[in-house]
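As you look at this complex, bear in mind that one protein chain is not there, while each of the others sits in place.
For reference, chains read A, B and C in written order, and residue numbers begin at 1 within each chain.
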Amino acid sequence: MKYSYFPGCTLKTTGKELDRTARLAALALGFELEEIENWQCCGGVYPLGSDEIATKLSSVRALNSAKEKGQDLVTLCSACHHVIKRVNDDMKNVDDIRTRANNYMKLDEPYAGETEVLHFLEVLRDRVGFDTLKAKVTNPLKGRKIGAYYGCLLLRPGKIMAFDNPENPTIIEDFIRALGAEPVVYPYRNECCGGYISLNEKDMAKSMCRRIKDSAEGFGAEMLITACPLCEYNLNKAEGGIPVRYFTELLCEALGITEEGMAL
Amino acid sequence: MQRIGVFVCHCGSNIAATVDVKKVVEIVKNEPGVVHAEDYQYMCSEAGQALIAKAIAEKNLTGIVVCSCSPRMHEATFRKAAERAGLNPYMVEIANIREHCSWIHKNIEEATEKAVILARAAIAKVNLNAPLKAGESRVTKRALVIGGGIAGIQTALDIADAGYEVDIVEKTPSIGGRMSQLDKTFPTLDCSACILTPKMVEAAAHEKITIYTYSEVEKVSGFVGDFTVDIRKKARSVDMDKCTGCGVCQEKCPSKKTPSEFNRGLGNRSAIYTPFAQAIPNVPVIDRDACLKFKTGKCGVCAKVCQAGAIDYEQKDEIVTEKYGAIVVATGFDTIKLDNYDEYAYNQSKDVITSLELERVMNAAGPTKGHLERLSDGKHPKEIVFIQCVGSRCSDDRGKPYCSKICCMYTAKHAMLIRDKYPDVNVTVFYIDVRTPGKNFDEFYRRAVEDYGVNYIKGQVGKVAPQPDGSLLVQGVDLLDNKQILKKADMVVLATAIEPDPSVRKIATMLTASIDTNNFLTESHAKLRPVESPTAGVFLSGVCQGPKDIPETVAQAGAAAVKAIGLLAKDKLLTNPCTAKPDELLCNGCSACANVCPYGAITYEVKLINDHGIREERRVAQVNNALCQGCGACTVTCPSGAMDLQGFSNRQIIAEVDAICR
Amino acid sequence: MPMNEEFKPKIVAFCCNWCSYAGADLAGSSRLAYPADVKIIRVPCSCRVNPMFILRAFEKGADGVIICGCHPGDCHYSTGNYYARRRMAMLFSMLEYIGIENGRTRVEWVSAAEGVKFSTTMNDFVAKIKSLGENVRLGDIRCKN
Partner (left out) sequence: MSFDKTKKQAEMIREISGVNPYKCMKCGKCSASCPSFNEMDIKPHQFVSYVLNDDIEALANSKSLWKCLSCFACIERCPRDVKPGKLIDAARQLVVRERDGDYLSADQIPEKLDPELPQQLLVSAFRRYRR
């Protein structure tokens, strides 16, 4: 199975680990991430203004390229997923945006939201299946207590993202369970890490991340996992406490993909 | 040729402010058939009706058109007035120039033009009207009440006391409804059971009342005065006549792990059970999904211990068919599911409960024997936070757009009772508005604040976060202080929105009673006919019509009873004369009309027909006017155009179309 | 039609007595405006609407015809609106075949409680008819001045 893949800017720089581990895990699980040619940055934030068009075009390009290949579009970074999923929803449901975006794009065939946008976790849940994943785990992470950190962008707005219950999500917990570890549920797993505010207001982000980590630790988590490089950065910047890693790193570990393998 | 009078109503300024009524009168005077036209301030008033009568007599009118409010409002009024003046009531047509014209248009010229067109359509129709005579149908002097809560019980008692037979159909094993689950009631703090139980006993003992518990309405046919209803008596697996209600079976039943519906799942019950100690009838039922005998074939303990030999595993569902003249719906409410409100951690913490669950916790017969304790660890709470409007007043699709009406008052009650019994417990209420319209209601709420020291904070709660130490961190806002608040609580109580009991949808469909977007049954008129459904013979009692507290429910239950009694007191009802009528010369006996008739009103007869001199026997359609409800399905289906509807004939409707498109 | 005069479409709305007519009443008592171009004819049930009435309306110069009934499952007569739905689906496709655009005909379910829906439906329908312009296909020239 091949998916069109939108890595996004961060996964080519400071978030390389996420990209690399995800591709390796995908191969081990029998699917392939085919990077979209000449993808452009999603812009990082979804422009809420109803009159914004230009800022949505890079997403439309990626979506259309997947459509032309007849593939679903897979993302990893929460921000990219959020932006592309919402732009796709606009293209599907908002006449004005669809018309104007297509006017800019001048495609052979207008794009109208045909592509399905999947987060890597959704591929694991809905396509691979957590039961299958569990069966493929060769190195179960027995006894490890792991907290899921979702952040905002994967979950909200719940109706459009349709990722999971935005106030009480379970997908990463189910993922953790599939890897043989024990998920730790704590209430702040869907609260904001501070996002881009950490550029200018480092203390604010730190105190928000502190609360998240303390809560998880209080419930017995020994580690947090996340899908977002920015969350990972912010959470780790709040020094001390439990470590924060990408979910794909744990996935590789549980699938028995060794350091040597990963070095490829 | 008809002699038509047109009467244009000002309706005070309701019509006259946007429609130039004088101009309407001037224009319609020239319509074909019109021999008289006038306007008046209030046509529906006695003076207005007298004008109509006078014109009928003086001008020899054969038909009249009243340009006024909706026919749903005053068609009957004007028909009666015409009848009194010697005109056949079905020679009256209404042009709706208020709801469909003056109230929705602002431009006088435009509204006047439309009023004229609507009047023309009505005039064109009256030109083709023919006198109709209503038939008669008999009234079965028995009422059905669907739902055995306080609304249903009160309605049944009132109807029975007037001397009519009443059947109550209740789907759970006991009557009593939501009220039986409550601990105390506002604003007087009466014990709910103490005032409800006597009523339950009275209903059970009443010679005119038959109670079907653990039963559901399965099918309804017929119409006002003559409904036929199938009631499914679900297999109780216990013989009602033999059971003595000793309760030994429940004690000995080995399957005791089923969440108790009566205790909102906070405690367990046995597989053979009565929902609560004061249940009526005091005869248990076997929950076959939970019973070991039914699941595995092994067990049979209850049958062994029953001295009376009342246990009957072979019992089957039974259908009872009964005829009724009137039906009262009293299906009540439930609280909404909170799956859309996980920010309040209802599904994540046992110590976040709904107010109805708190009623059970506070009740001496409840899962904690009336001790206020945390359901997670049984500890006595020190801080309790109440959150108002959970799922009420939501215009997104997570909750309900309406105010549930009872929450402000029961929360004040809970807060007061807790502070009274446990002065060491702090109580905080997060509210958006405190709504206390009602006798002694605001005083009651103020007492909670002033005498009991309940801390009311204006603002909502954004998140309830369970903490590692088992407490709950409530993140809310104090809008008056403009501060975000973090409050550590031991328990959180959610004032959960109420919604009509889900069973009402099916019942409304069976009764063809209309229902609104929130599944509340629609009343015939919001102000003037609040307990009557638009479907004749169907009345509404309690929360099935809209959120209500107990006193309002009881009042409405009585009102519904009076309306039902008013119907049952009649021996005969006039039927709708606007029924289908076949033209026997055109009918080819194909049966198409009979196939679409929802009432089985059409039969066939072989008759001698004289078709322009040709006499032959033909199979032709016959309409039973007592059964025909006048929907008109047959008229359109008929391939030869033989079937027409009196009062809404093809020619009449086409005349209206023509007048509008002129 | 003179160019400077605003197009005032003729629109016939057949409303069933139990739901949609009551919905229209509610729109009125709630003062929810919709254009005066809409004129309502009361019928007992949407199933009373004979395709002949609709043809007649177009023949007489109507620019749009809308049929409103109770929501499926909620018909006062149990099944009338299902008949209406099937009949109209058939009729509308035939009308389209002879050049009466699909936008000129519509079936809509409006309950007695849906005053807002009645008003928005009519606003929307009138806007649609205005965008389609005058109906010239079936007009009986004898009916025009």
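Definition applied: a contact is a pair of C-beta atoms (placed from the backbone, for glycine too) under 8 Å apart; a residue touches a chain by one contact, two chains touch by 3 or more.
It should be emphasised that the depicted structure is a prediction, and the values quoted were computed from it without experimental measurement.
Engineer: Counting contacts across the entire complex, name the shown chains the missing chain touches.
Structural biologist: Looking at the complete complex, the unshown chain comes into contact with A, B.
Engineer: Given the contact definition stated above, which residue among B:I94, B:V285 or B:V461 touches the chain not shown here?
Structural biologist: Of all options in B:I94, B:V285 or B:V461, contact with the hidden chain holds for B:V461.
Engineer: One chain isn't shown here. Among A:R127, A:R156 or A:R177, which residue touches it?
Structural biologist: The one listed residue touching the chain not shown is A:R156.
Engineer: Using the document's definition of touch, tell me which of A:S4, A:T21, A:S198 or A:T248 contacts the absent chain.
Structural biologist: A:S198
Engineer: Extract the touching residues of chain B with respect to the undisplayed chain.
Structural biologist: Against the left-out chain, chain B lists 343, 389, 393-396, 398-399, 432, 458-463, 475-477, 479, 482, 484.
Engineer: Can you list, in ascending order, the chain A residues touching the missing chain?
Structural biologist: Residue positions of chain A that touch the missing chain: 8-10, 12-15, 41, 43-45, 47-51, 55, 77, 79, 152, 155-158, 166-167, 191-192, 194-201, 204, 208, 229-230, 232-233, 236.
Operating definition for what follows: only the chains that are shown with their structure count from here on.
Engineer: Based on the touch definition given at the start, go ahead and assign the chain network to line, ring, star, complete or other.
Structural biologist: Topology of the interface graph: linear, an open chain of contacts.
Engineer: Measuring centre to centre, with centres taken as mean CA positions, what chain is farthest from chain C?
Structural biologist: Following the centroid criterion, the farthest chain would be A.
Engineer: Which whole number of Å gives the spacing of the CA centres of chain A and chain B?
Structural biologist: Their C-alpha centroids are separated by 48 Å.
Engineer: What are the residues of chain B that contact at least two other chains?
Structural biologist: Within chain B, no residue touches at least two other chains.
Engineer: What are the residue numbers in chain C that touch two or more other chains?
Structural biologist: In chain C, no residue touches two or more other chains.
Engineer: So in the complex, the part of chain C that touches chain B is made up of which residues?
Structural biologist: Result: residues 10, 12, 17-19, 21-22, 24-25, 27-29, 31-34, 36, 39-45, 47-53, 56-57, 60-62, 70, 73-80, 83, 87, 111-114, 119, 143 of chain C touch chain B.
Engineer: Of all residues in chain A, which touch chain B in the complex?
Structural biologist: 165, 167-168, 185, 187-188, 191, 215, 218-220
Engineer: Which of the residues in chain B end up touching chain A in this complex?
Structural biologist: Interface residues on the chain B side: 339, 341-343, 345, 347-348, 463-469, 473.
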